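A single protein chain has been omitted; all remaining protein chains appear in their positions.
Let's turn to chain A:
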Amino acid sequence: MISFLLNDKAVHIDATQADTTLLNYLRDERNLCGTKEGCASGDCGACTVVVAKTNEQGSALEYQALNSCVTFLSAVQGKQLLTVEHLADGETLHPVQAAMVDAHGSQCGFCTPGFVMSMFALYQQDSAPNREQVNVALGGNLCRCTGYRPIIDAALASCTGTPQDKFSQHQAATIAKLNALPNSDAGLDTLFMPTNRNELAATIKATPTARLFAGSTDIALEVTQQLKSLPSLVSLTQVKELQVVEETSSGLKIGAAVPFSKMEALLLKHFPSLHELLDRFASTPIRNQATLGGNVANASPIGDMPPALLALNAVIKVDNGTTRRDIAISDFFTGYRQTRLQNDEWIEAIFIPYLKPNAQVRAYKISKRQEDDISAVCAVFNLALDENSKVLQLKSGFGGVAATPASVDALSDAIKGKDWSKISTFELGKKVLSESFTPLDDVRASAEYRQALLVNLFKRFWLQTNQQSQQIETRVHAYE
């Protein structure tokens, strides 16, 4: 059974197809047609809903926007699913709705419910957002009519950091309703929700054809875009071993099923230069579901995080219920969308060693659009210099230039021991990089452009990390 609050009513689902998306459930089975389908691929935000759940202390509700088109029902187990129809308080519009009307923020109105829901999640935050934060919160919602200015105005006007709406007033009652939901035996006949590694191992053994998923933002596309049926699914989100986030003495251990939005702050605390990659990783609703484990397990050559993990010497911690093993990220990817994972194995966590004190890291992503786009090329550099500016090591990770995410050890080998401030060192590295890959032409970029970016991003890194050139402006987009 899957139990949740649909707006303010408890709902218990005993039987439905495992691969039913929240969007289809809302529209087809509940006639809640305020939530729209724009793309069914998590790229436009028209289907955005908000999920509320109790925080870890059980004292307050946390609100997160989700793309209902790429989310399976299991994601709302034990939570409150909020749709646009429920925001108004009787005849009184919610403050974000009223602000959208006042700012003339809707034209055709088809994207509007999605914007309202993303804005509603922002409204529930306890600090007033600035424009940049509004852009981050609404970056996954496309509007083709307004040009966004009135929507930005509406968000800035209504999201004051002091939520005072029926949801904050009824918070205690909602928490009580959530606590009353049954949480044992969650799942459906063909949608398994194991809660620990032993159950997970047993589930895999019993149903070897069932597909594993956590955030579902990628696997759901097989249903909505390729029209496949996924008769049997295993949700990893309740497996407690996969939810661990730990600052160990030597590095950060991030459970494979922890959504990006939950571990972002900690990751940035230790690796602040990943800010651009994290900000630009898909969109807020996707980051609320997508996981680092999924981004690694997919082994896509254009995933955003693998290049960073390569440059940072991450270790993939793998489990099968009886044996745990570590695989260096540099050994993990074996071919296009292929990894060293065995059939009965899953990723338990990703371990990222802390940076050495002298390390300088920069991460660059080049795409047509800043928000919610996939890289043409992603490049991450991790440089260690001695006190005389001699190169000790330069670890790198690249996406979009080969069949797998890849690092270039030859780059490090070539310039090790050289003076980083010398143009000759840059030229040496440039030569190695220009010969390291033979990238492909595709819809995102030509081979020539990718090749040029490899070299030019290395140049940007060199300029940014050189004493003499640090004052030169090298970016048109600022990421703190």
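Keep this in mind: contacts are C-beta pairs under 8 Å (C-beta built on N, C-alpha and C of every residue); 3 or more make two chains touch, one makes a residue touch a chain; residues count from 1.
Heads up, the rule we're going with is that contacts and distances are computed from a predicted model.
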Which of "Xanthine dehydrogenase molybdopterin binding subunit", "Putative aldouronate transport system permease protein", "Protein TolA" or "Sodium:proton antiporter" matches, in UniProt, the chain that is not displayed: "Xanthine dehydrogenase molybdopterin binding subunit"
Contacting the left-out chain in the complete assembly, out of A:40, A:159 or A:234: A:40
Contact residue for the chain not shown (choose from A:54, A:106, A:235 or A:339): A:106
Contact set of chain A toward the excluded chain (per top definition): 32-41, 43-44, 46, 83-85, 87-88, 93, 97-98, 100-102, 104-113, 116, 131, 134-135, 138-139, 141-152, 225, 227, 366-374, 376, 423, 442-446, 448-449, 452-453, 456-457, 459-460, 463, 466, 468-469, 472-477
